[in-house]
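Every protein chain of the complex appears in place save one, which is left out.
Let's turn to chain A:
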């Protein structure tokens, strides 16, 4: 069944490619070099979509004049557009300005009057005040520098009864909220993120992943002896792979699981509050071959208006979702062409553009937003701000460019619903397969229709009944009269 459907899809795709080729005089790939992106329909089919982002530039250390990057691991872009590249292999941080020109290189700091350096740092975070936090993994510490790059504090092996005695602190990713609390992703910590106070003391863990228990393995564990059990694999929660923080201080995190929810939005209690109202819960690719497996998410970047993007290291794709969990667009891929990567490790938004860091090649690809991408971004933003008229206008424009964009119809429908155009809204909700909102629109439409026609219908019914009763009475009277005359 599944197989035959695949074949059917292939046939349809081939037929479509043929039509396209016939229509535009090109082969299956577009002649203008625009890679065709995809999205997922309500039914889980892959549907084509215009490219949301196109590669615009390739940055590497040599061209920038700072020497080649060596296994860079992380990237951070501040609100005003400064780019911090964590060049792990060279134990330094290269800062680029908005024009992508090198501004400075941080490779050491002064601690207690001595020069100190980094050792294979893995994570970087820059606060709004441009204070730099570095997960100095090789030195097993976190380094906090102020905006003049003077040392503020160093957090070294935290002590707590929550931590085992032989705990080795190896921070790899780091984020800070507005209250200067630090959230640290450390190697070998299965209890979630480590939370540190502003003064650098360890307070607690937050947002542990769930343990998945394999029933078969559980059965074998049940019937094995303690000796055997001690040699078996433990059921431990998986580690996170990355984190980012949005403006409101919520942590967005990804984990490398092959099952369950791989993207989470954690509140202060560590509860997952990510909205999953889309056609599929956000987790990267939903169609994949059994041998390739699902997406392995390694980085996440939150933009404004609850838009967030995740990076799939397995297939090198970047998936962007809106706050409701609808897949907005997908781009990227593994390969040798421009706009494709070898080992992507980090993504960051630079305004509406994207930076993707490739670890093995030591390159950063700059993706510039296309008209389609920016229309969609703006539409989602306008809707989030509550500017519905603009949102409808932009969603309509996006739909004109990509009729397959089902969730956009829902956006148009919601605005129409609020404007009181219920019948029209119903149409759009039907297109986006949004039963709940369709039902809402329908209820209001029904009320409207009833209010319009019910009085007339009821009056007519009443008039007819009254008329019939009168007729009956008249007949009776006439009959009685007739009877009387007969007598």
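In the analysis below, a contact is a pair of C-beta atoms (placed from the backbone, for glycine too) under 8 Å apart; a residue touches a chain by one contact, two chains touch by 3 or more; residues count from 1.
Basically, contacts and distances are computed from a predicted model.
Taking the options "ABC-type quaternary amine transporter", "Copper-translocating P-type ATPase", "NHL repeat containing protein" or "Alpha/beta fold hydrolase" in turn, only "NHL repeat containing protein" matches the UniProt protein name of the chain that is not displayed.
Among A:258, A:271, A:435 or A:459, only A:435 touches the chain that is left out of the view. As for the chain not pictured, it touches chain A at residues 43, 430, 433, 435-436, 438-440, 442-443, 446.
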